[in-house]
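Of the protein chains in this complex, one is absent; all others appear in place.
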Amino acid sequence: MNFGYYPGCALHGSSDDYEQSIRACLGALGIKLEEIDDWICCGATAAHSLNHKLAIALPARNLALAQRQGCAEMLAPCPMCSGQLLRAGQALASDAALRSEISSIVEAEVNDGPRVLNIIQVFERVGLKALSDAVTKPLKDLKPACYYGCLLVRPPAVVGFDDAEQPQSMEAVVAALGAKPVDWNYKTECCGAGMTMASPETVLELSGKILANAAAHGANCLVAACPMCHVNLDMKQAAIQEYSGARYDLPVYYLTDVVGMALGLSASELGADRHFVLAREA
Amino acid sequence: MAGRMDAPPTKVVRLVQLGQWDAAMRVESIWQCVSCQTCSARCPKLVDCAGVMDALRQLAFERGAASPAGRAVMVFQRAFLENIRRYGRLNEIDLIARFKGEVFLKSRSLAFLFRDAGLAGQLHKRRKLHLTGEKVRDRAVVERIFERAGAGGAA
Partner (left out) sequence: MSRIGVFVCWCGENIARTVDVDQVAEACGEMPGVRCAQNYKYMCADPGQAMIREKIASERLDAVVVASCSPHMHLKTFRRAAAAAGLNPYRLEMANIREQCSWVHHDKDRATEKAIGIVRTAVAKVRYNHALSPIRVPMTRRAMVIGGGVAGIQAALDIADAGYEVVLVEREPSIGGKMAGLSETFPTLDCSQCILTPRMVEAGQHPRIKLYTYSELESVSGFVGNFEATIRKKTRYVDMAKCTGCGECQKICPLKRNPSEFDFGMGMRPAIFMPFPQAVPARPVIDKKVCAKIVRNGCGLCEKKCAPGAINFKDQDELATERVGAIVVATGYKLYSIGREQPSAKTTGYGEYGYGKYKDVIDSLQFERLISASGPTNGELKRPSDGKIPQSVVFIACVGSRDNAKGLPYCSKICCMYTAKHTMLYKHKVHSGEAHVFYMDIRAGGKGYDEFVRRAIEKDGAKYYRGRVSKITEENGKLIVRGADTLAGVPVTVETDLVVLASAMRPADGVERLAQKLNIGCDEFGFLMESHPKLRPVETNTAGVYVCGACQAPKDIPESVAQASAAASKVMISFSASELTREPEIARIDEQTCAACFACERTCPYHAIERVELRARNGDLIKRAARVNQGLCMGCGTCVSVCPSKSADSEGFTEEEVYAMVEALA
């Protein structure tokens, strides 16, 4: 199984543990990733906040590059990137004039770009049955709170993935690994997202509520699929605990970490040893 | 998020409905909005509140009409775009330096300047600190894209 691969800046920056995890995990499943050559940043929040045209042009350039590379399906593990790519793709598909304008802006013809997939969709392609068959170390003791955050499921009209209010797809994946996902209430609440730098208190408050709810529902870890969420919940966890006065010490895994662990990969192979909050005894 | 906002999304949308753009642009909320899309997903009248927030931020940016708190967010986002314009991909150290530097010049707050500084060591320990960021090969095209999208010098 081959997919085009758009890592996005975070996975080549301070969240490169996520990329390590993805490559190790998907490699173990025999999935090849073909990185889009000379990809550029999707523009993220800054572009859609400050310049609408740029917010379409930057992802459009990447879609065009992927197309040029002949890729039909492309994994964009960061939900911010995949959201921007999907949004731009939809805007371009429905508006011929915009398509020609953007094509000349980005110096590349944008037509039917590749199908953009998030990491959960890649596991769905593998098939939950096949995934479960590949498990060598069932995660019997893992009680994860699967955390979707905002952009995996919202806005539903753009991402068209799972159920925006009561998603279950990540639970289905971790259940296939033998883990027992908890039923909890904050799986689609916002962690504070890109406010990490600009408005730290926002993050401390919002992410604090998420950790508190996961702990209250008996989770012994969180599973996320977004580098930004991971930063806020993992790196900021100490600050959150200081801010709220509560202790959680909840490891925050990427979805590929837990899949990889079930496939028998070690924490260091997956880069899970590079997280801030580590499992007490793994 | 609405709990932290000076004007809830309903008020922002109301100002827009009444055509009071100037007032809407100066509301702090548009900078507090984290674009979580919850409002857009749940509005019974299909109002894309998050899209309205984006549009107002853009308008405020273009007219230089951001509120004081908004300016900090805007400084960050401008620094972000400038970073992309230069390198094609995010260079985290450069972004942080630029953002902190610019805010410090305005606020003279040393506390702000050194907040999170302790994290650097932590990040380094986890091999997450990349002092030399990545650059794309074709940086000229990125520059041209920004130029054509009207974000050349402004970012």
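Worth pointing out:
Which chain is which? They are A and B, in the order written, and residues in each are numbered from 1.
Here, a contact is a pair of C-beta atoms (placed from the backbone, for glycine too) under 8 Å apart; a residue touches a chain by one contact, two chains touch by 3 or more.
Keep in mind the model is a prediction, meaning the values are calculated, not measured.
For the chain missing from the display, the contacting residue among A:Asp37, A:Asp95 or A:Asp163 is A:Asp163, taking the whole complex into account. When the full complex is taken into account, the listed residue touching the unshown chain is B:Pro44, out of B:Gly19, B:Pro44, B:Gly64 or B:Gly118. On the side of chain A, touch with the chain left out of the figure occurs at residues 163-166, 185, 213, 216.
Of the residues in chain B, those that touch the hidden partner chain are 2-3, 7-8, 10-11, 38, 42-46.
The rule we apply is simple: only the chains that are shown with their structure count from here on.
Annotation: 21 Å between the Cα-based centres of chain A and chain B. Within the complex formed with chain A, the residues of chain B that make contact are 1, 4, 32, 34-38, 40-41, 48, 50, 54-55, 57-58, 61, 72-74, 76-78, 80-81, 84, 88-90, 92, 96, 99, 115-116, 119, 122-123, 126-130, 133-134, 136-138, 141-142, 144-146, 148-151, 155. Of all residues in chain A, only 9-10, 12-17, 38-41, 43-54, 57-58, 61, 104-107, 150-151, 154-156, 164-165, 188, 190, 192-195, 197-200, 202, 205-206, 235, 274-276 touch chain B in the complex they form.
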